[in-house]
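First up is the structure itself, then whatever we jot down about it.
One chain of protein is taken out of this complex; the other chains stay put.
Here the chain labels run A, B and C in written order, and each chain numbers its own residues starting at 1.
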Amino acid sequence: MLQSIVSYGLAVGAVYALIGITYNVMYSASRVFSFTAGMLGMLGGVLGALFIQKMGINAVLGFVMVLACGAVLGIVTELLTVRPVLKSIEQHLYVLSTLAFALMIQQVTAIEWGTEAQPFPVLLPIGEGWLDQKFWLPLLACAVTIGGLEFLYRYTLIGRAFLAIAEDNYAARALGLPETWLRIASFALAGMIGTLAGFTGAQMLLAFFGNQSILNFYGFVPVALGGMGSNRGAVIGGLALGLFQQAANFLVGGIFAAVAVFAVFIVVLLLRPEGIAGASTARRV
Amino acid sequence: MIMMRAWRPAVRKTMTHHCSGAAPAQEDAMSSEPLLQVSGLSAGYGKIVVLRDIALSIGAGEAVALLGPNGAGKTTLLRAMSGLLPRSGQVRLGGQEMPNANPRATVAAGMAHVVEGHRVFTQLTCHDNLLLAGYGVPGAVRARQVDEALAFFPEIAAKRNDKAVTLSGGQQQMLAVAQGLVGKPRLLMLDEPSAGLSPVLVDRVLAAITQLRASGTAVLLVEQLIEKALAVVDRVYALARGSIVLEARADEADLPNRLERAYFGEGAHAPLDA
Amino acid sequence: MTEITTPIRAGGASTGWLGRLEGKLSWILLGLAGLALPLLDDSYMGTIATRAYIYWVLSAGLNLVVGYAGQIAIGWVSMLTLGAYTTAALAAGRVGPEWPVYLALLAGGGVGAVFGVVVGLPALRLRTFYFAMTTLGFATIATQVALAWKDVTGGGVGTPGPVFPWPFDPGWGFYYFCFLLAAVATWITANIGSSRYGRALVAIRDAEVAAEASGIAKPRLLVLIFLLAGALGGIAGGLFASLQSYITPDAFTFEMSVLFFIGILIGGRGSILGPALGTLILTVLPEIAAPLVQWSTFLYAALLLLIVLVIPGGIADLLDYRNRRPLEQHREIVPRPDLLPRVLGDQNARTLIALKGIRLHFGGVKAIDGLDLEIHGGEVHGLIGPNGSGKTTTLNVVSGYYRPREGSLRVDGSDLPFERPHVRAQWRIARTFQTPRVVGAASVLENVMIGGTVHGHGTFAESMLSLPRHRLDERVLREAAMLALATVGLESLASVRADRLQHSELRFVEIARALVLRPACLMLDEPAAGLSAEEIRRLGGLIKAISRAGTAVLLVEHHADLIFDICDRVTVLNLGKVLAAGTPEEIRSHREVVSAYLGA
Partner (left out) sequence: MRIRRRQVLSGSAAGAVSLASGLAAPAIAANEPIKIGYLPALTGPSSSTGVGINRGVQLAVEDINNAGGVNGRKLELIVRDTQSDPTKAVNAVSELTQRQKVSMIFGPVNSGEALAATPLIARDKVPMLHPCWVDELIDVKKYPMAFRQAPTNSQIGGGANHYVVDVLKLKKVAVISDTTGYGTASVNTYVPMLKAKGADVVYTNHIDAANPDLKPEMLRMQSAGAQVIMPWSVNAGFLSRILNTRGAMNWDVPVVGQTTLGSGQTKALLEKPEYWNKVYSNNFRKCCYVDGKLPPLTAEYVERLKKAKIEFADTLLWWVALGWDGVRLMADVFKNGGTKAEEIVGYMNKVKDWPGVYGTVTWTPQQHNGFPDSEVVMCEVNSLKDGAFNLAPGYAS
């Protein structure tokens, strides 16, 4: 039973962590939390099943196509819902613009793909039981993503430019960094990470349009716990959430597990609204 | 009221006088348009118009100080020129029109702006901070230019692999100035590089300006410490209430008095008593 | 006197009368249509209309939360869920004995009110996206609990909805019941919207700091609003359960929440009529546009995106043709300081504000380092100094935004508590801001009325029901605000939306807002910035006159000539300390001051 909690908890936690990173990557570049994070996760599974299972495309090519779709959707999100809102006075309306876009995509998926969960193909038929790909694939994806991001941020100039605009947008613009372009790039990157999360988790979560709202929420919890913008926080928070959820599933079972997660989320938010790494607001006047 | 009315044109007269005096001299010397030519520039924040109809010019390799009391619009002027803030009016560098509200293109054209408050990226190393400043420069040249910028500040060079957060305020300011140098700008704009620094460090930072001028880079310096500023520049503009109220050579004898009059206004008592 | 009062009051009354007629006309038409609908004898239409009224009962409350207070409460459908199950369970006798249906409905409203506050509380602390997520989370919990708590809710099988006995029995009786409740909900929310509470909500939304400075306590106000919105949501839930005849958790969809939300946004923020029409249209539309039914969620979402990006003002803005009339191009602000005695009243008691030994640090930086300052009634006290010398910080200490590490702050000898900015208005300390903080979407008059919030005596409930004390408050406040506007020279713009004004006019609006408080002390933070020379001259005259009427004025300003012209005393700060203090003449010739300014 412990084995089940750990293997499953970590796998689903890795998916949550990746969605959390998706939120963060978009947030760093734009100060916008986008409701499209869960949508990307949902599409990762649906598009993967569509390309590989339905259309019979080679798994590797299908995977690349899914990521490409994620990148395109990320760019569309930036152009359609983030940029116009950032220009306006009431910037907090991004909450509604991104929600609207995510709902539109979800509804199209529901109509074109169907409202029933559909299977996701087994890509690597190696390993049985606890070594099944559905358990280690999300963890691998999470590790690769966090490693890749570390590499990007540490060893490439564009990665450091991401960090720079995240820390001080104004100073970055003054230095002549291409802020707009970097924001688009970060949304494209977030699109790929989000669909990667959905793609690797789809063996567990299936290709199902309803995953959007689940991932939106459970992916945001690690961000709220780990502090916004912190990818390491998101990974730790995501894995912890996965384990907690799984343990609650075992201990109290059924729908009370979901209620327990919601309760923890709200209590933590009320006690530490800024997350663990948050700072208090400075002068207001 | 009468005196008030009289006072404003008086300033304009001074200005006109100096402009008409200085500009031909420059033209004689360079026999072409100066490096930087700003005309008819207005800018502000939302509905608040901060700058009205600004005109100024800077020659190649010339160091100019922009002085003025708080709230006069000095920082706003630098922002408008470097494209961080939308503006109306013309900014020409080397005869070429600078695009409005496009800091990236402005930097690429050779105008670097070191913003106020030593805002470096604290989570990156000094070296990375400088590499970012050379984002638009081809990769092959970038490393060399970073080294050249570091040559101005040996104390930063020694800490090049440390995170900027470990630097003192003065060192961060040096790093910020060094960032401005990486792109080998034709004009470097510095916004209050002395703010929050000890006098020794102020001298270190300002000394760099002398070096720069010697190497042919023009400098526009916004500074509160007027005497220190005057020691390193050729010429000054004074900004008050959103307009240029004075232009003079740095070595003019009566300058402090003229500045005082320009700031406070000579007819200060006039409005209500009239 | 009469000559002065007449035009001012006439101006105020005429716009109000016109506006009221326009507003009333639409409502009367809507009301008549609602009353007459049963004549068509089409109970399909009746069902749809009943549904629209029920949704509007909820949306009317939510409108105060979303449209007025600007809180993005996406998951408000949870109130509908709670109210529906409470009413149904009590009426069916699933908890204790069977309750009378009308009492059960009230209980549904009560439960909604309690949970409205519970869900709303995070809004006091959390930023927008977090709050949106929290309300969404709560909506999910509500459904989950409804599924799990089988004894009360019937679990997934659900429970029959209550049936209201005569005269509001199913059919047209129930129709009229919902119509009546929708009308009541409209009436009370419109009363709140046009009261000082409604203005305060909008002020919190668009100019929170100015709202606090005007004495508006955000937590208390928001709690009241969440209480009301929750209660209306709960009652709507009880009605919904009756209309549905049988409720199961799958009737309370997220799509419904989105529908409420869009109804409000499409109608326009800060309006009552707009969101009412929006809700009506959105309920009826899917019935007409039948072939699109499968795509309804998509279309709602697209509509939401469109509103946010293209017409953030909603229907209300489109209907507001008065504010599209061009304003006069060359306007002049001509203050009338002669009206000041009437605005400020009797200020015989000259207030003395004394700061002693104030020290304040930001991290390691000493922002204020042992400051002593006295501001006297009847004088203009200038505060000057270089950037970062602590001028605005001093203002913020008096305003209650910062708590100094040491020192005392006394008003006429009694201690003024540090922090708690919203109590400043009770001490009659008013202020303006470096960048004007006004509510762009409200009229100039409403903006000015915000300044007099603390003078109201009517309670929230009195305002809700438009009782005499509320109406008296409104009349007195409106007159005071018109008078203040006339004093600063802006009465001709009273009914104009504030965001159409020029920058300089906004500065004077802020001063008028401060004057409505009848301040004992007025603090002005760079009031001359961005003004023309002529405007600065008039401003100077006005400020001087305000002080002569007995108010203590603290003026932070960079325009040295203005300072030296109108100040009775000047204090010069440098690095958080007093560098010099004295009359303008003394300061003017003070070498250190000059060099501090010149940086030598």
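Keep in mind that, in the parts below, a residue touches a chain if its C-beta (ideal position, glycine included) is under 8 Å from a C-beta of that chain, and two chains touch if they have at least 3 such contacts.
On a predicted model such as this, the values are computed, not experimentally measured, just so you know.
Engineer: Since one chain is left out of the picture, which of the remaining chains does it touch in the full complex?
Structural biologist: Per the touch rule above, the missing chain touches A, C.
Engineer: Which listed residue, C:92, C:147 or C:398, touches the chain dropped from view?
Structural biologist: Reading the full complex, the residue touching the unseen chain is C:147.
Engineer: Quick one: say which of C:26, C:43 or C:492 touches the chain that got left out.
Structural biologist: C:43
Engineer: Using the touch definition up top, pick the residue from A:43, A:205, A:223 or A:266 that touches the left-out chain.
Structural biologist: The one listed residue touching the chain not shown is A:205.
Engineer: Using the touch definition up top, pick the residue from C:243, C:305 or C:333 that touches the left-out chain.
Structural biologist: The one listed residue touching the chain not shown is C:243.
Engineer: Touching residues of chain C against the unshown chain: what are they?
Structural biologist: 42-44, 46-48, 51, 144, 147-148, 150, 155-158, 160, 170, 243-251, 253, 255-256, 287, 290-291, 293-294, 296
Engineer: Applying the definition given at the start, please give the residues of chain A touching the unseen chain.
Structural biologist: 1, 4-5, 8, 12, 111, 115-119, 122, 129, 132, 204-206, 208, 210, 214, 246, 249-250, 253-255, 257-258
In the analysis below, only the chains that are shown with their structure count from here on.
Engineer: What is the identifier of the chain with the smallest separation between its Cα mean and the overall Cα mean?
Structural biologist: So the chain nearest the centre of the shown protein is C.
Engineer: Per the definition of touch at the top, where is the C-beta contact count highest among chain pairs?
Structural biologist: Maximum number of inter-chain contact pairs occurs for A-C.
Engineer: Cα centroid separation between chain B and chain C, in whole Å?
Structural biologist: Taking the average C-alpha coordinate of chain B and of chain C, the gap between them is 43 Å.
Engineer: Scan chain C for residues touching two or more other chains and write them down.
Structural biologist: none
Engineer: Which positions in chain A are in touch with at least two other chains?
Structural biologist: Not one residue in chain A touches at least two other chains.
Engineer: Note which residues of chain A are touching chain C in the complex, please.
Structural biologist: Residues in contact with chain C: 33, 80-81, 84-85, 88-90, 92-93, 95-97, 99-101, 103-104, 106-108, 110-111, 213, 217, 220, 224, 254-256, 258-259, 262-263, 265-266, 269-270, 273, 282-285.
Engineer: Please name which positions on chain B make contact with chain C in the complex.
Structural biologist: Going by the criterion above, the answer is residues 1, 4, 8, 44-50, 67, 69-72, 195, 223-227, 229, 241, 256, 259-260, 263-265, 267-272.
Engineer: Please output the residues of chain A touching chain B within their complex, sorted ascending.
Structural biologist: 157, 160-161, 163-164, 167-168, 170-179
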